[in-house]
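Since the structure comes first, as structure tokens, the remarks are kept for the end.
Missing here: one protein chain of the complex. Every other protein chain is in place.
Every chain is named by a letter (A, B, C, D and E) in the order it is written, and numbering of its residues begins at 1.
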Amino acid sequence: MSIATFGEIMLRLKSPGQERLLQTPSFEATFGGSEGNVAVALSRLGLPARFITVLPENQIGRECLRELSFHGVDVSAIKFKKGRMGIYFFENGANQRPSNVIYDRENSALWKILPGDIDWRESLKDQTWFHVSGITPALSKNCADETVKAARMATEKGLTVSFDLNYRAKLWNYGVEARVVMSEIAQYADILIGNEEDYQKSLGIEGPSAVGGKIDIDAYQAMCERALRRYPKAKMAAVTLRESFSADSNDWSGMVVLREERFVSRTYHIADIVDRVGAGDSFSAGLIYGLSTLKDVGAALEYAVALSCLKHSIQGDFALVEKGEVEKLLGGDSSGRVQR
Amino acid sequence: MSIATFGEIMLRLKSPGQERLLQTPSFEATFGGSEGNVAVALSRLGLPARFITVLPENQIGRECLRELSFHGVDVSAIKFKKGRMGIYFFENGANQRPSNVIYDRENSALWKILPGDIDWRESLKDQTWFHVSGITPALSKNCADETVKAARMATEKGLTVSFDLNYRAKLWNYGVEARVVMSEIAQYADILIGNEEDYQKSLGIEGPSAVGGKIDIDAYQAMCERALRRYPKAKMAAVTLRESFSADSNDWSGMVVLREERFVSRTYHIADIVDRVGAGDSFSAGLIYGLSTLKDVGAALEYAVALSCLKHSIQGDFALVEKGEVEKLLGGDSSGRVQR
Amino acid sequence: MSIATFGEIMLRLKSPGQERLLQTPSFEATFGGSEGNVAVALSRLGLPARFITVLPENQIGRECLRELSFHGVDVSAIKFKKGRMGIYFFENGANQRPSNVIYDRENSALWKILPGDIDWRESLKDQTWFHVSGITPALSKNCADETVKAARMATEKGLTVSFDLNYRAKLWNYGVEARVVMSEIAQYADILIGNEEDYQKSLGIEGPSAVGGKIDIDAYQAMCERALRRYPKAKMAAVTLRESFSADSNDWSGMVVLREERFVSRTYHIADIVDRVGAGDSFSAGLIYGLSTLKDVGAALEYAVALSCLKHSIQGDFALVEKGEVEKLLGGDSSGRVQR
Amino acid sequence: MSIATFGEIMLRLKSPGQERLLQTPSFEATFGGSEGNVAVALSRLGLPARFITVLPENQIGRECLRELSFHGVDVSAIKFKKGRMGIYFFENGANQRPSNVIYDRENSALWKILPGDIDWRESLKDQTWFHVSGITPALSKNCADETVKAARMATEKGLTVSFDLNYRAKLWNYGVEARVVMSEIAQYADILIGNEEDYQKSLGIEGPSAVGGKIDIDAYQAMCERALRRYPKAKMAAVTLRESFSADSNDWSGMVVLREERFVSRTYHIADIVDRVGAGDSFSAGLIYGLSTLKDVGAALEYAVALSCLKHSIQGDFALVEKGEVEKLLGGDSSGRVQR
Amino acid sequence: MSIATFGEIMLRLKSPGQERLLQTPSFEATFGGSEGNVAVALSRLGLPARFITVLPENQIGRECLRELSFHGVDVSAIKFKKGRMGIYFFENGANQRPSNVIYDRENSALWKILPGDIDWRESLKDQTWFHVSGITPALSKNCADETVKAARMATEKGLTVSFDLNYRAKLWNYGVEARVVMSEIAQYADILIGNEEDYQKSLGIEGPSAVGGKIDIDAYQAMCERALRRYPKAKMAAVTLRESFSADSNDWSGMVVLREERFVSRTYHIADIVDRVGAGDSFSAGLIYGLSTLKDVGAALEYAVALSCLKHSIQGDFALVEKGEVEKLLGGDSSGRVQR
Partner (left out) sequence: MSIATFGEIMLRLKSPGQERLLQTPSFEATFGGSEGNVAVALSRLGLPARFITVLPENQIGRECLRELSFHGVDVSAIKFKKGRMGIYFFENGANQRPSNVIYDRENSALWKILPGDIDWRESLKDQTWFHVSGITPALSKNCADETVKAARMATEKGLTVSFDLNYRAKLWNYGVEARVVMSEIAQYADILIGNEEDYQKSLGIEGPSAVGGKIDIDAYQAMCERALRRYPKAKMAAVTLRESFSADSNDWSGMVVLREERFVSRTYHIADIVDRVGAGDSFSAGLIYGLSTLKDVGAALEYAVALSCLKHSIQGDFALVEKGEVEKLLGGDSSGRVQR
């Protein structure tokens, strides 16, 4: 079993603590990006995971490759090209002040990917699962084309395909409509993942409002069912459910809708968020892990929610969590008592 | 339109994070002080703001001037003299442990201000508003004399005068009674600002207790009305309303009382305070901004409360907040969701 | 009056903030260990406190001694021997992720203590109180033997003996059963201290469950009474009561059971824990301080709970708290308002 | 008198101390870029300096503007456009390991400058001097065109024009030959500045080798005279002379060649370089300052060399040096004794 | 081709900059240890390198494994066991104050290695070179036994065996004489490596004094020839030559003595050492790299000296150097000029 993911990994430049960008003259510098986050999380949990991307042929790109190796990710399918590393600046919010992301990823090495840069036949060889998110096709026409190509080939080769819709308002600047491209990719997906906004803005599927009020679980289910109806290959539509009280305090849960059944997870109250970036990616990773190893959809969902709940306590994009920690939380121990 | 403020700006030496003073051998070093904070906040919001003070003629004083320029403040009326920079040591509290301030500002350059050091006619030229707080007259006899002189001249020249009462128990050590001096200045104020303690300790006006229990809004109104009765020039008495559950968690709102009317703002629950020093100053800045640009007292009050709510999420004395951020919060979005 | 405590003090290596161990390549390096924490807390409160231990004869050991002197602890009874400093690695939890401790204290200088290394007659001279915890006998056979010897001699010399049961699942690896050794020491104790788990795992006394649900105060009382019945010398059994909602948020209180009477303290809600390691030790220190200076058991308990409540707001093992701060909290001011 | 400079200012991301890039996960983040460095240095010395550029309309660009204001630079001619901030990554060398720069400045806001973005007539108004370097035309065709336009208009308006040749091998990637563009701009220059490599690679003027051996001052003079012959408007060709023993240890001096005369400066041995980036820019600034205020070419050269010598002791691109410090060094005191 | 190395890798705890241990409460935390350093350096240069060791089965041990993967080292032969991680504390010297190492490595996981823990047949499979140093047998009897076993089997399997004598006065505490064990291992070595002290203290071979005066190259040659005479299998004896002027300033070169020939390298003056720990290890790595890829002993020696010269400019145990950087220095460019 091995999971291949395809997308962009960026240099993440974060101001220290909860400072505003450049409030003091330093950045915390790590790496992150949706599909890379999924690969790292899976690898940390012990599943073989391959990350497919194009990195710039310079010191920053090589450090990124090493970082992925650090986490055990299979980097054999990564291509190096002349170009730049995508960057995102990140400012951590607090209370009523939201976190903010400034993308500086235009014209990155991946952005300019050309047909043939990735040998898809080789890259998907021996893989059993292919995962991609809506961020990759949002980058550029070239990226969209490669994503479609990869999803199609994965389908042909019989891999399970999961597709995290991941709508990003600050992307999709290259002149096509998100829904057109996203719908094309969604046709290849066995599993759709997203929050209420993703389903609506990426696929144009009607659903509940993202902001305010109590979560109406039936409205979410209806939205998922609409998605399953529109994309006949898909067996499962998953939704992350976040109630955002402030930048620090959220409720977090998830739902999976099958054609005949739905599962709603336990809800975690997360009162002191350390870093919520990558939470959705760790939900995807947890779901893939669960579906691959647990064989029970409900249990897989709980795994996804528990892993991504723990991600909120960890600085950086990556879910630096061990299997035992997820299991402990699944076992009901969320008291946070010191282990000694 | 331009707002002039007068007061002391200090070197602020804070222990890192929530450490006790000198628990580790380093200080975070920024600048701050009530009226300077107001000037910086206004300038960041886009209003012309001039800060009037005396700085020491050394490297520390010159850095302070540069810092004010960094934030766009008009520093043309600042005078340099031989002397020292006032300092305040700051230790951030947590839970039941309060934050603590140690003043080391005696004998600062401003403290020893002499008549003529500031050319008030020149300094208030082309200004439309004059703001000062009760901290300036609390420093020394010299400072009190200059404050009275400035307030009187501002009145004569037809500037709007706002007066933040800002009572500080650790000051007022030079042998006069706060109430005597404060009352003299209050006679020139168009707008009085303070919390319940300020009104009582600075002006001797009866009011509700500062600690414990629910806020009795009518008692606050009555206090304001007493103030308006005593100071006939004042058109408006504003109060900040803080319910302090712990060093980290407060409720925050405000009220404005006119001679005929009162406005009570929305309340914000701020559960993970980053830094509450300067919150009152950003309330003053927001009120000045609102009254200057919005022409609706209720809206101005909401602006003041929203800006100062956001200040609680920002490290340091200064409200590093942009107009758009205040407007977003005023628009009802306090969910703290990541912007990307 | 002087309090002697005996145990191990370690080098504490903590990852910065809430990072995972080695997530970034640095450690915050301080010192800590149950009985040393008690001595430091007492000394900071103004009581003479002597710490008895064996330190390694190297630069790390000497720095540790200096650190104890820094806090005013009497270090005259500390012995230096060839060996190593015990270490503990500490990772601060957040939300549902618990804090974690990795002990690396085997074969420390104290671990290998030999009869005669400490001259107990000399070390307990002029002391009025002897305090030890269940950690010391959990280290090694040698440590257990010395603990028994010390407790016996303290009893013979008429010192008050307090015994914090402090059960540590990751210790007790040298082949004896905890209950056997602990029971022997408990016979010398005038005061037993612990949480519900300590009483059960250390002494085998039946009691309420540590996890989940509301605290059943009568069940705790019953447990204490069982302990008092079993150990006739003991006059008092104290319990710390922690309701752990997450790694950041706990309720904290305490109870003292005498033969005829029980006292239950006020409960503090601690919503933003800075560091809870050493909270139990500061409870012990506060109880010793209270019983030594206040002469009213209920007041002593409140002192213990207030001091240890404040400890949760302080980074590191040590309760860097001044008397006035405890008294302010005891006086009812827990609002965390800035002191200026 | 006021000096206008035109060019790109970038976000500078430096690994801490002498670490390799990303050896630890943090960057020191400041701003820098040749012509901006000149403006800052001049402003710190007390001369009015205006910096002309295009900045991205985002938080990073706005912080950059504030930073320039901090140093007193006139920012009124800066234009904001949608786009990105140029970045350069910097790794500080040591001993035999050279410092290294990775440019990530393609497609920056300035890079894409369009005719009309800068209103040159307005921007050069009331200016007496125009300074630009060979970096600006090396960025893009658009930048080259604007540089030519600016230099021509400055000449027409009677400003003194100084041109720092500043050859950068990692730029000039847009398909024209450096010499063609550079020669066109050089025709407008009153003063040419550069090291031996700059004259050769930028203008194709024959000169001595950059590496190894003793400096042959006559060969440098001959090179300058060739330049003066080729560009009849130029009155002066200046050269910086660096003997590089290692990344930490250099000898530093300069020469100015007029049509009839040459001046060779004192040589400084700089054995513990803190940061040599921006040394050439501070030489330009010092020369401009000297020629503007001292009216003696030899003295101006010594000023330029002394200021840029001191720059080597300061972290970052900017010469944070005060007039008095340059004068003290010019007065012969290079002993580095503590001032107290 | 693949190089296997065997030894201990430790957690390295260094005080920041040139501070004394615990002068401020933090440690820089990396990993290092002679044979691990060799594997990392080789891997960074692009040669396959396998590191064989025993790591503790805890979070620290797992991070160490990841760190080795980060650098591309083959970790497939690493065994995890219950135990502790060896630690070394490191204080960087300056001027006349030497750097200092405190070992805290007793009873580490490797220390207690048992026969069978490492499957040598499997571990040396497909390897062409085996490298070990005198530190491994200095740890414990168990380690010495395994080293002998490994060296013997490597010889039997036809691997090239290199042996860095690496004498450590603070080790060899388990009751055997260094010379006896070292001589046994030396019999298997094809290549001996060391400085003058190592040859004398490890093997008892007479040689020149380590301290003071000019290096008498013939005396070093004579020492090497004595070694080659005593160990008939050895084809080559290499020596590192360090003239230590102060903790910051050294001359560095090397010599290789064959049975018929000697090579003396170029000397580098390293005036501002960043970190000299691991210099000898990078010399070994460079020699292995050179002998494996260059096929000219003189060139291999120059490679070893150039790589280890560059190591002095890099913080930490590891030679984070790329092939191109060594080649640039070998090409004669040691001027340290900025690359841009």
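In this text, a residue touches a chain if its C-beta (ideal position, glycine included) is under 8 Å from a C-beta of that chain, and two chains touch if they have at least 3 such contacts.
Just so it is clear, the model here is predicted, and its values are computed rather than measured.
Participant: For the chain that does not appear here, which of the shown chains does it touch in the whole complex?
Facilitator: Per the contact definition above, the missing chain touches A, B, C, D, E.
Participant: Of B:87, B:270 or B:306, which sits in contact with the chain we cannot see?
Facilitator: Reading the full complex, the residue touching the unseen chain is B:87.
Participant: For the chain left off this view, which of D:114, D:180 or D:274 is in contact with it?
Facilitator: Of the listed residues, the one touching the omitted chain is D:274.
Participant: Across the whole complex, list the residues on chain C that are touched by the chain not included here.
Facilitator: 66-67, 69-72
Participant: Go through chain D and note every residue touching the omitted chain.
Facilitator: 17, 268, 270-274, 309-310, 312-316, 320, 325, 329, 333-340
Participant: Using the document's contact rule, name the residues of chain B that touch the chain not shown here.
Facilitator: Given the touch definition above, chain B has residues 13, 20-22, 25-30, 58-60, 63, 84-85, 87, 89, 91, 100, 102, 104, 106-107 touching the missing chain.
Rule of thumb we're sticking to: only the chains that are shown with their structure count from here on.
Participant: Counting C-beta pairs in contact, does C-D beat D-E or the other way around?
Facilitator: Pair with the higher count of C-beta contacts: D-E.
Participant: Please identify the chain lying most centrally, where each chain is represented by the average of its Cα atoms.
Facilitator: Chain A is the most central one.
Participant: Using the touch definition from the top, which residues of chain D touch two or more other chains?
Facilitator: 20, 25, 100
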